[in-house]
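I have a structure I would like to understand better, so I am pasting it below and will then ask my questions one at a time.
What you see is the complex with one protein chain gone and the rest in place.
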Amino acid sequence: MNANAFWHFLTLQLFKERSKHLSVIVISAMILFLLSSVLFISSSIRFSLEETLKVQPDFVVSRVQGGISVPTPMIWEDELIDIYGVSNVIQRVYGRYFFKAKERSFLIVGVDFLEEQSHENLQKLIAKTDIKAFLNGSKMLVGEGVKTYLDAHFYKDDYNFLTPEGTFEKVNIFKTLPFQSNLIANDMMVMPIDLARKILGYSEEEVSDITFNVPNPDEWDMMTDKVSALHYDLQVVNKKDVQKSYENLYNYKGGLFLILFLVVLSTFTLILYQRYSMVYSSERRNIGLLRALGWSINDVLKFKFTETLVIVFASYILGVFFAYVYVFVLGAPLLKEVFLGGQNLQNTLTFVPVLDFSVLTSIFLIYALPFIAAVLIPVWRVSVTEPKEAML
Amino acid sequence: MKKLLPLLVIFVIISIIAIIFVSMAKDTQPITVVKNNIQMKALPIKVNFTNDSYCKMLITTKRNSLQVVAPDGKTWFFDDPGCMILWLEDKSFKEDAKIWVYTIDTDKWIDAKTAWYGVKDKTAMQYGFGAREHKIEDTIDFSEMQLRMLRGENLANPKIRKKLLGT
Amino acid sequence: MNEVLLSNQIIVFLLSESTLFILLLVAFVVSLKVLVKWDFESFMPFQFALERQAYLVSTIILFVFVMKFILVVYFIFSIDALSLLLPGAMCGAGVIKANVYGSYLLVLKLSILFLLTLWFYIHYYDMRTKNHQWFKHKSWLFSLIFVFIVLELGLDFSYFSNIDTHLPVSCCSALFGQLEGANPLPFGLSVSLLLVLFYLLYILVILSLKSGYTLLYILTNILFVYIAYYAVVYFFGTYVYQLPTHKCPFCMLQAEYAYVGYLLWASLFMGTYIGLSDAISTLWLGKTDPKSKNIVVWLLSLFVLLCTAYVAVYYLRNGVLL
Partner (left out) sequence: MSNKTMIQIENLYRTFHHAGNAMPVLKDINLSIGQGECVVLKGVSGSGKTTLLSLIAGLDKPSSGKVLIEGEPISKLPDLFASELRAKKIGMIFQHFNLFEHLSVNENVTIPLIPSGLKMKEIHEKVDDALKVANIMHKKEVLASRLSGGEKQRTAIARALVASPNIILCDEPTANLDRDNSLLFIEILGELHRMGKTIVIATHDPLFDSLSFESTVIPMVDGMIG
């Protein structure tokens, strides 16, 4: 078959019959748009979470009693340092501080500013801060969301925390860090570790948990085993466990959506089947003519399938393109609320553009395969039109 | 060239067959299972030439090694009582199998079900159950050992290891 | 619900397989009807209708043929991605061995691709005879393929629904590392003899293909695939990974190795599928296609060259072998 003449003829035919195909392309593109948007959002969130995870310490050790985290004794830190192969052992103090008004809470993070951090972002944050000035008196670094909230409640330069003992602790705002800097979350308050202890009610010898890194990944399993044997109520979690639970969570969300989507998809295929049965039956005379002029059934099949493929690809590209713009350029208004749910603080989350090969293939398969399957029988039916039809 | 081709083909075929046959003749695979042990006796074990059927490791010492003989005479070998328990669990002949273990105190094959097991011995796979003919302090019987193994209460569990050995 | 069944890729995969199955079921029913009532000499309108329906069958099979190739790649890709979910698995190897169905499923998928290639050859020749001489041949072959496909669909679902994400599986080094003290290679070969055999078989494949000893070619090519599998896993693969202890047919499919595994395995299997299909058509139908033979020579040579190149490049760079 001559490729040039074939494509020329195909384009002419498609253009002539554009009104027949347009509605199919529009509906397909819309369905694809919805599907791609959701998958783009979930793969982008997943990507961001993995990125976040990358900078986190490898292991977290805490004391768990009755399934609930309780303050971890600081002496465990010394035991961990003694284990060969362990580096960057860091104690952490953090917790949620609840405000009376509107039941909002912020994350308080206590940091030992004089030690090297196992969390890469904290390490960067310390490098950027004038430590001397910061440690001079009760001061904290806050995220943008916190700052906005405090401003709205008449706390311009400081805030009075209520400690578990019932005393007030006045802390000055040293600096506000914008979310875009990626160093601090929107709802975070970073302060010296002793100050955080006081506000969160930890004693001198207690921390929330202890983190450390193990540079050699081959030793991770062995290390988990070893550290876990230190104390009966010690729980150790490594990055891989966290990653797996993220993976499961997003599979769960995406998978549930896909299964709901199947209902839409099967309706769509039924509509396609009927529509193309109708469209093609009106073409019988033309096909008969082609057959009378010497086109074989194979030629007609090839012609009709290429026509279908053009429609499939056109709507695929349209749908994916608009979804990309919607999610990554416009930030997915509406859908974002559905996906992330009502959040504590208005979070200025932006989606990192990720064009994942597997997501694109999955979208293509779940859409193109049923599409072609649905029009296959109508295509066959019209392709085997007897050339006699041209004589009628 | 045309005439040479069949000769060449034959030459290559012969080389291939030769390689395969020579290799097959030399082939010596370690023992994993022995058949026809109808009397269900303890067989002599070839150290460093027999594989544990569960963990696939070579059996390097006779002490504390085991043999499981199924009623049809098939015999499997193990380097640690723990391995044997885990392997046996889903077998249909679990109850009817004859199990031999080589003791660490008297150096002989005895019925594993009559042996006494230490709980913090040094064993090949670090489960800690060393087989003895005679009962001493802190030893447990076969069914207790089996239960602890299946429950995971052995030295491979860090919390248990800490309790028993202190590390 | 099983976490594996909620993974996007697995849902898409199972859905695609099911859709194709429905189409094939239609094709199979039509095909049986056509096969039973087929009488090419007849002038009845009914026979003409059957001839038109035969086009439906072949259209469906051709569509499935193309999609199955894509889906096998997608399957392997998804399996690889699943290794994140399974404790202990580093690549597809561990996931495949996560239950008893995995390896059978993979072999079955590869066999179906071969049978579909063979069907395609017979169909091609049949379409070009004036009396549809091999119509029954291809219909019976399709019936066989359909049985395999039913089995495949069953295994697809059993496999994915029986992966326990809490049970640790082995990573490839445990699966393909040696049973301690044992020789994992067939016929008791040593690695050096395995390599000699590998190259000799390659030469024999090319020679028998060129000289037209069809039966010899079929035997040699099957043996070649068998030996090539071991040669890649136990020798060439270690050069891909640049680690003498890393023995795995799956890891090379990952991005770290530039997806070279896809090229490697595809050239081996495509070459074999085309070669065997042509050889079987030669024996069965007396039809042969010199172009196919050339393609086979190219694909298998590409495979051997690629394997050798990894070793050669490593040697040139480091001056030593692993």
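Chains here go by letter, A, B and C, matching the order in which they are written, and residues are numbered from 1 within each.
FYI, a contact is a pair of C-beta atoms (placed from the backbone, for glycine too) under 8 Å apart; a residue touches a chain by one contact, two chains touch by 3 or more.
Being a predicted model, the structure only gives us computed values, none of them experimental.
Interchain touches from the omitted chain, evaluated on the whole complex, reach A, C.
Taking the complete complex into account, A:A292 is the one of A:L162, A:L262 or A:A292 that touches the chain left out.
Of the options A:N4, A:S19 or A:N216, the residue whose C-beta touches the omitted chain is A:N4. For the chain missing from the display, the contacting residue among C:M127, C:V196, C:V260 or C:I280 is C:M127, taking the whole complex into account. Considering the complete assembly, chain A touches the hidden chain via residues 1-2, 4-6, 8-9, 12, 16, 286, 289-299, 386-388, 390-391. Contacts to the hidden chain, counted on chain C, fall at residues 40-41, 43, 45, 48, 51, 55, 127-132.
Criterion: only the chains that are shown with their structure count from here on.
Centres computed as Cα averages put chain A at a distance of 48 Å from chain B.
Residues 158-159, 161-163, 167 of chain B are the ones that touch chain A when the two sit in their complex.
Of all residues in chain C, those touching chain A in their complex are 3, 5-9, 11-13, 15-16, 19-20, 22-23, 26, 52, 55-56, 59-60, 63, 67, 70-71, 74, 77-78, 81, 84-85, 87, 127, 165.
Per the touch definition, chain B reaches chain C in the complex via residues 5-6, 8-9, 12-13, 15-16, 19-20, 23-24, 26-30, 32, 48-49, 51, 56-58.
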